[in-house]
Each structure stands twice: as structure tokens, then as C-alpha cells.
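As you look at this complex, bear in mind that one protein chain is not there, while each of the others sits in place.
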Amino acid sequence: MKKNAQNAGIDEVNFNDSAFKVRLKRNLEILSNVLANPTTVLGLIIVILMLAMAIFAPVITEPNTPDPYQMPRDWKAARSAPLTPGHILGTTNRGGDVFYGVVWGARTSLKLSILVVTLTVVLGVIIGSVAGIVGGKVDEILMRIVDVFLSIPELIFALAIAAILGPSFTNIILALVIVFWVKYARIMRAQVIRIKQREYVDAAKIMGASKLQIYLKDILPNSFSPVMVQATLDMGNIVLVGATLSFIGLSEAGIAEWGVLVSEGQAGISAGRWWASTFPGLMVFLWALAFNLVGDGLRDVLDPRTETKR
Amino acid sequence: MRNILIVAYSILLGLFLTVGVNAQTIKNPGVLVHAADDEATTLDPAQVEAGEGGETVILQVYDRLLEFGPSGPELIPGLATTVPSVENGMISDDGMTYTFKIRKGAVFHDGTDVTAEDVKFSWDRIVEMDLPEGQAGVISDIVSETKVVDDYTFQVILLEPSASFLNSTVVSMAASIVSKDAVMANGGVVEGEPNEYMAQNAVGSGPYKLKAWNRGENILLDINENYWGNKAKLAARIEIGAEPDVRVLGLRAGNYDTIETDPSFVADIEGADGVTLHTGGLLLEPIHVGFNLNIPNGALPKEDTIPTDFFHDPRIRQAFNYAFDYEAFLMGPLAGFGEFNPHYLPIGIFGHDPDAPRYGAQDKAKAEALFREAGYWDNGFSVSVITEEANLFADAALVLKDSIEGLNPNFRINVLAVAEAVFDEAHAQNPVEYAMWVKNADPFADPHPYMSAYQHPDGEWGEVHGFANGYRNPEKIAELIDGASTELDVKKRAAMYSELQKMLFDDPMWLITAQEGVTMAYREWVTGFVHNPLWPRPSLRFSYLGK
Amino acid sequence: MQIRDYIIRRLMILPILIIGTSIIVFALTRIGGSPIGIYLSHEMSPAEVQEMKERFHLDKPVPVQYFYWIKGVSQGDLGWSGVASAPVVDVFPKKFAATMELAIAAGIVAVSLGIAMGTFAGARRNKISDHIIRVVSVSGASMPLFWFAILLLIIFWVWLGWFPIGRSDPNLFEAIPHPTGFYTIDALLAGNFSAFRDAIWHLILPAVALGYGATAIIARMMRSSLIEELQEDYVDAAKAKGLAERVVLKKHARRNALVPTVTVIGLTFGFLLQGTVVAEIIFRWPGLGRWMASAVLRGDQATIMTYVMFTSILFLFVNLVVDIIYAYLDRRVVLGD
Partner (left out) sequence: MSPDNLDIQNSLDKDLIASVTDLKVYFESKQGMVHSVDGVSFDIVDGEMMGLVGETGCGKSVTARTFMQLVQSPPGVLAGGNIKFRSKNIKNGSQVIDLLDLSENQIRELRGERIAMIFQDPGKALNPGLTIRTQVAEVFQEHRENDVLEKAGLKNKLSGVTEYFVKKYIKQEAGFLVTTLFKIPPLSTYKKKIDSGINRLVAEALEETQIPNPTKVMERYPHELSGGMKQRVMIAQAIACNPDLLIADEPTTALDVTVQARVLDLIKELQKRHKTSVLYISHDLSLVRRICDRIAVMYAGQIVETGDAETIFNQPKHPYTQGLINALPSMSHERGKLEAIEGIVPELIEPEPGCRFVSRCMRRKANCEEIDPKLKPISEVNKSHKVACLLYEA
């Protein structure tokens, strides 16, 4: 295994296409290992269902006009129980169709998590790489900033930012980006430094590859797996934190978002109106659970710490 | 390790299970537990804001010269032994001088006697301190001079005759009588500076004494055994800051005796075991949508496309009034508990004319015609409405959004539901930098404060929001409001308000969504339940209640 | 020696982190504009607003405000909390004790449950019970606390009536003095058993709700480090001595597996601390988190600033202590061969 990895490194610098095969083979191997774990498969199935629901939301339910991310409100049918005609999962206190909220909430969550994960990964990878490659003072300063960011618990930090920016969905995205990028910067920097020290990068240097080439061909692809594990876990966590912010009241009024729906619906639970918060709450749970299971499974496979030794 | 844990757990479990709760027995005997919404900010009558949590406590621990009785707007004696009237000679014929006989034998919680000197001191104190958050204006706007005639006689001379002095000034929480000795011993009176002692303690003469204030948790009140009137039957505990649903759950579980709620929770309470829902009567705090006729250039949010003089056109204001889905708001958020009341004079206030024309029902055709006439139908517009992230305000804003957007897809309403402080700050700007907002009014017992604050072109809000730019006939409206305030002839006064309502239908400055119905919930074991919306929220006097 | 150097290095970084945090926090709150809103009411006129601004120095330029703030903070004046209607410093200690009591109780739940679950799963790697535990513990990490807490509340408070909400029975709470602010400790100090029972009784639901989420962090770490330890030679060596499986697991493998697990206690603490915001809202726990939540909704910036500032300093210190403990515990790493 180790030999393979080393060969792969040299091959890549030589721009041999066998590198691709080696990596493909390794990825297939990883994939089969991931799929060997039943809980990971369970997670994967839920993830796929969730994504399908988010993507096909306009097909599943008629989009609300003019803004499909707003709940359609049938004020006069407020507080209808599930299985009411036209409201299969019932309605909220504001007459919002819970089913619509569940379906479009998946889309909202997907939008939220994809946006935040993409932005944080890009931001974190750039900053972490710069710190790791440039090193010295730049590294020192960047890492101190990262430390400062990491010293504030994430939900509290996001809560404070979102509170100060004012309640809106965009501000939640902004707050989460500000909070979540640091992890990637840290992971990336550690990876860069670790890989920089490996022999095959030295070999590449000897062969005269430029810094950028080494970065693009060796460091970046090799840092992929820890970033991917973190990104997968964050796909779940971001929705969890985002929903918590919404629950506390920092999202837009009337938006089709699970946290907002739970918050709206919690008041009715005592009167037996369990549906308005149960279904959306369950969705948040399933969403986070699914991504956590998959991320956990990926980590087990990709993280050598838990690999069997014998 | 495992053994000891198992042992420990089972011991703990055993202990707790023995404390099983029997739902049938009265919980917390001897104490009335009320679950409130807001934390009090201050307990000082000179500092408290109208409608704020501290008023709940001030109502119970302080006395005023007069009080609203348990039912409706009639006045009953408080520390004054009689309600002044022209007939009993305690109001001078010119309506300028009011005389109050102070009750002998009333004592403050610190043991000192209540005298006319204390009354004068209390009234003068709030005017002298003149705190921005307080309600000094309630007295200073109307009172010219206070006099101690003798130890037990107090006299007030007004600036001009007022029809609303007794109903809005004397009974106000701001006019609560405090112990002069206690104040002078603890910081005295300093202009513009809050009195820290008074903010946290209460030395009044009311049926309750303040026992403890555990911020964020509860306020404990003890029975005042030396009260001059009917003693309270129960000690009281005000539980602070529980979420609405927790309050409902607590009530159902019997942990709370009375809770504050709003109509959107009625369905949660109806039919619950051992719980009585009190409905009927209306709150006097109309929930309104405001129109800004004084928008500064370039101040509006980026999404807004309206011109700054958008609401100067009465047809636009009328169109909004026609477009709003009143029924949706009443049947949805208010769950049917309330009344259509598209006027700023609430039902239940003197001068409200039930026969005056009103909006009350959505009329899309008329709204469309008016928008077309004003020239906005084809191109549409986008406008932001700012509101507090509180249930009913946000609900009203959303109903507005749904109503307007449902009328024409080119119309866009952006609901900005912001933190209370953010809203307060935005709303306190002069001029306000938003075109529309949703909030409620303060309750008053007399029509004049409503009219002067909310409709008068030069009134508190009329000035800020530039009503003079929009009224078809601002002088006539100003004249009517001013005239009605000094008119002592009841019939004439009523006619003037009736005319005002007709004019304001044609020339609306607000969109009044509905008048919220009173909904209170309490355990069946609470006896003597009475509720008066003229008392500060939650509109309960604990001293009347038993269990 | 190495441990000492390490601690000194960490301590030297600490002030930088704290100052950095203070700048971030201050900058943040000022992005949102002036914090005057919390002192205002719907009905204040612009002139009255100006008066309020002067009272709180908010009419001055921002850098001057920062100076006022830092000066105030260094003198123990953290500003006026509009939510609590009192100076922040006055309210803080009581609320802090309440939150810490809850966080520690939840921590006990999380640590004992997490270690038990992690050990159980790690010792049965890839068996069905391992998968079940994994789903249970990952569920904890994925469970929206706001939802889970409400479910617990409904079941155990409303339906069964087994547990109360809030922090105490007010009468019992009033009956004892509160030198520490920790209700349980105060009750013990006062020798009042019913107050102690009351304290524990109120703690259980929020501690379980809050602790369950953190269980996953610990269980996951415990499991993987136990698996790692179980593959070490010394485990076989211990078995080769004839020791019982139980002794090998607990005395040998688990003890060493606990060392890396210590490192996640810092993480867990952060998790619990931020969870208190939600748990305290729902269980009506009069602590910092609930205070923060209302501050957020009402725009009370003095409270938000203090809370974020304080939480991060606390978090930093806990992590420092954890690192020191770890460095001390793990002889292999710092002083190893």
C-alpha cells in the first residue's frame, strides 16, 4: 500500500496516466470499504432520499408564488391535522402546509449546506494552503487568527453574528461561513505540511517541478480525503446549526425552513398538535444523522488511526 | 464501578418516583403562580415604560388615588376616598381643579403613614426626574400644579380642562404613590437619573409587598397584612420569561395558576383538564400597519422600489386597507378571538362609533381600482415592512404580504422581522427609515390619547411620520381632535369623535388589522377570577384571586 | 521540563487569543450598528433617544466606545443588560453558576455514558452491538437539541409529571443561603436534603437532553482509541499473563484509551456550553445561555458581547487545562521513548 502511494506520487509528477488508474483503484477500494459498513449504507440511503426530495421539490409540490421558499399560507385552514384534504401532514399555526415545509425545507437545507460548505471549503483550503506553503510569519499570523476563531464555540459565534446582522436567511449563511471555514484552513495546512515532508514530494522537487505544480498535482489531491470527511460531516452539522439559529428566531419570517417550522410548531405540541414541529424536527434529525453516518464511515475508512494493524 | 452506579441510580430513581404528582390536588397551595411573558425592567413607577413587565408588579404593590374597578371602565376609590366629580364638588366648575381626600390609616410597607405630602411627592417626583423611558408626560402634559391642602387633602390644578384626566392620568401606573421617606433615604430625586433603589425595590401601600426579585426567574410577592382594604388571599409568584408553549404546558400540568397568552394559543388550552379559558372583551391595543409619509431620500432598503411620496396619496393608503385580508388575520393568528376594528378608536373606548364606515373585509376589486388609479398596477412595486419577531406582529405582516402579493404578482412585500431592540431603534428614528412597520398601540382609557398620538397631524407620531403631507384636510382633523379633548359635554364629544372616524375612513393613516380579543387562561381552582383590560397586562389584580 | 515549557508556551499565546477575541467581538457588535436599541421602547421620541445615547456614551465615535468598553471591562463594568434590566456584572455570577451547574451535570451524563458506550462498542468492534451503539451515539450528535428537549419536556413533565422544569422550587431555593450559586452544593452546605433533592430533580431532564448530544463525541473517540489500544501488544501481553478479559479491558486498554479521550473533553465542553443556549430556553433554566438567547432576540449587545467574550475565554482555559492534563497523562507522547 505504501509503495503504491509512493509510486503514485512520482507518476503524477511525470504526468503518467497510470497515476489516474492507481488513484481510481484506490478510490474504488475505499468505496467498497465504505459500503461494507451497514450504518454507512443506511446513512447513504437517507442522504440520497433527502437529496432527491430537495432536487425534485418543484415536482413533488406546486411551488409557491412568487417566492417558492416562502411557505404557502392558507390562513383560514391554520392548525389542520394531518390527512386533511390538501394538507397531508397538516398545517402550522399560520396555515402553512407542513408537507410543503418538509419538502421545500430539504431544498432550503440543501441550498444552505451546499452554499456554506462550498464557500467554507474554498476559503479554508486557500487560507490553509497559503499558510502551509508560504510558512513563516504569514503562517504564524494566519494560524493565530484561526486559533481566535476556534476559541469561540461555533453555535455561540454563529448566534452572535446572525443576531447582530439581523434575522434573515442570507445572514445565517454568512454567519455559518464565518464560523465554519477555520476547520478547513487547519486541516489543509496540516495536510500541506505533512505531505510537503514526504519523500515523493522531495522527489518531485528534484525533478524540477514548480511549487504550483507540486501543489496542484500532489498536495491538493492528497489532501482531498480529510477535507471530504469534514465536508460530509459539515453538510449535516450546518443544517443542524442553521436550524438551531432559525429555531431561536434568526431566520426570515414565513420561510420554508425546518428550524422555523419547529419553532412555530412547538407551541402547539401541548395541545396535541404534534405534527407541525415533529415532522420538520425529524427531518433535521434525519438529515444530520445521514450525513454524520456517512462522514463517520468515510473517516473510519480514510483515517489510518482506526485501521486494523494486523 | 458499574455496581455503584446502578445502586446510585436506583436510589435516585426511587426517591423521585415517591414524589409522584397527583394532578387532582391543588399545587402550590397558598401561592398564586402567574407565568408572565416579559421580565420587568424596573419597578420604579417613575421609570417604567407603558405596557412593560414592571407595571404588572407596580399594579399590585402600589396604590393610586383611584383605580379601575374589577369590571369595565368605572372608577373606584383607591387611596382617595371618593371619586371626584362636578356633582360632589371635588371638580371645580371650570374643570381645572381636582380635589382628593386621602384615606386615613393607609400605611406604606415601611410602616409610615400615607399622607397628602407623599401623594404630592410622588406626582412631582416623576415630573422632576423626567426619565426618557418613563411616563412623565402623563402628568406633566396635563397638570399645572399639585398642592397639599392639609395632611389628608391633595389638590391638582390642570393646564386646561381635560375630559381624560381621571381616566388616563390619575389611574396611570406613573401616578402610583410612593413613600417619600423611603425615596429620600435611598438616593432622593435626581433629574434625568434613574433611582437604583426604587428600580429594584418597592415601598408602596398596595395589597402586596415585594419579597424578592430573582431576575430572569421570578418575582415573589407577600401578602400585605396591614393593607387598608380587602387583604389579598394568596401570596403571589410571577414566573418570568417562560416561552408561550412552556406556559401553556405549565398551566395544563397545574404548575401555574394563571398565564399570559394570546389568541394563537387558545386552541392549546381549550378543553384541557382543569383549565378555564377566559375570553370575551377586547384588548385596547390595536395592531396596526404604519405608513411613512416622511421617508428620507435614499433611506429605504435596496429592494424597495416605491417613491418617497408613495403614501402621500390617500388612494394608496385606501388600497392597502381594502387589500388586507382581515378575515385571514382574525381567523388565523387570532383564531377568531377578536373583532374587525379598522379605526384607531378601539371598541370599548368612549367615542367609538359602531356605525362609522370601516374596512373590515377584503375588497380586491376596490383595491385594484385604486392601485390602477394611482398608477401602480401595471408596473408594480416592492416595499419592506419592518416588524418585531413577535408572533402576532410578524403574523400581521405576513398576512399583509400574502394579501398584497396575492393581488398582483408584480407587488412585493418584504417582511423584515427583526429583534425587538433593532425594531425599537428603527422606529425611534426621526424620520423613520422604513416605509411600513407593524406594531401595536399603548392602551389608553380615553379616546383623546389615541387621537392625539396616532391621528393628529402635529401629534406624537403624526409629526414624525409626516401626516400633514397626506391628509386631504389636516387642519380640520387637528381642530376636531383638539376640540374633543376639552369638550366636557359628553354628547358633543361623542359626535366629534364620530365625525373624526368618518373622515379617517376616507383618509386612513393606518391599517388596523383587528382588535385582539382577551384570552386568559387559569386553573379551575382559582376563585374570584376577574379581568379588566384597563389594568396593565396581564390585566389581573392578584389580590382579588383565591384558590 | 517539557511539560512546563509547553504550558508556558500556551500561556503566552493565551493573551493574544483573548485580545483577538475581544476585537472580533467588539467589531461584530458594531457592524450591527449602535447598541442603543435595547434601551429604547416603541414609544420614545427622538429627543428621548438622544438622551439615552448620552447616558451610555453611545454618542461618541466607535474607537472611543471601544475604549469605554475595554476600560469598563477592566474595571469590572460590562455594561447594562437591557434583558436582565441590571448591570451585566450584577447578573453574571448567578447565571454563570446556574449554567456551569447544568453544563457539569450534562458533562457527567455525557462522560459516563460516552465512555461506557465507547468502551462497549470498541470492545465489540463491527459486531451488531457496535453498529447499534454507533447509530445511537451518532443520533445524539445529529439530534436537534431544540427538538429532543421539547420531546423530553412533553413526556416527562406534561404527561408523566416525573420531572419539573426550571431550576428549583422557589420556596426551597429561598430557604437556603447561596454562597456558591451552585444550587446542589449550596443545598449540601446548608445540610438541606430536600433542597438537594430538589436541585438534582430539576437537573436531570436538561442534563440528559444536553448530555446526550455530547455523548457521541466521547463515545466516538473512546471507541476508536480503545480499538487502537486493543491492537497494542501490551493487551496480548496482559492476556498472556492470564488476566481476565474484564481486567485487561478496564485496567489496561480502557485506562490508556481514556488518555486521548481526555482531549475531546475540551470539545465536549464547548458543545455543552453552546447547547445550554437551547436547553436553557426550553427548560427555563435561568443561566447564561437563556440570557444570551433573549439578548439575541432583543438585540442586547452588552450581554451578547460579554457572553461571547466570556464563553470563549472559558473555552480557551478549559482547552488549556485539558492539554496540560493530556500532556501529563500521555507519557508516550511528551516524554516517550
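For this structure, a couple of remarks:
Letters are used for the chains, namely A, B and C, taken in the order the chains are written, and counting of residues starts over at 1 for each.
Everything below uses one rule, namely that a contact is a pair of C-beta atoms (placed from the backbone, for glycine too) under 8 Å apart; a residue touches a chain by one contact, two chains touch by 3 or more.
None of the values given here were measured: they were computed from a predicted structure.
When the omitted chain is restored, the residue from C:Asp5, C:Glu54 or C:Asp236 that touches it is C:Asp236. For chain C, the residues touching the chain absent from view are 126, 232-234, 236-245, 247, 251-252, 255-256, 259, 331-332, 335-337.
Everything that follows uses one rule, which is that only the chains that are shown with their structure count from here on.
Across A-B and A-C, the chain pair carrying more C-beta contacts is A-C. The distance from the centre of chain B to the centre of chain C, with each centre set as the mean of the Cα atoms, comes to 39 Å.
A straight line joining the Cα centres of chain A and chain B is 46 Å long. Centre-to-centre, using mean CA coordinates, chain A is 24 Å away from chain C. Multi-chain contact residues of chain C (touching two or more other chains): 32, 154, 158, 281, 296-297, 299. Counting partners per residue, chain B has 243, 249, 252, 389, 418-419, 422 as the residues that reach two or more other chains.
Of all residues in chain B, those touching chain C in their complex are 1, 5, 12, 15-17, 19-21, 23, 39-42, 49-50, 52, 132-133, 192, 199-200, 212, 214-218, 220, 237, 239, 241-243, 246, 249-250, 252-253, 255, 389, 418-430, 439, 442, 460, 464. Partner chain B is touched in their complex by these residues of chain C: 32-49, 51-52, 55, 82-86, 91, 94-95, 112, 153-154, 157-158, 161-167, 170, 173-174, 197, 200-201, 204, 250, 281-282, 284, 286, 290-291, 294, 296-300. Chain A meets chain B in the complex at residues 65-66, 73, 75-76, 78-79, 93-95, 163, 166-168, 249, 252-254, 266-271, 273.
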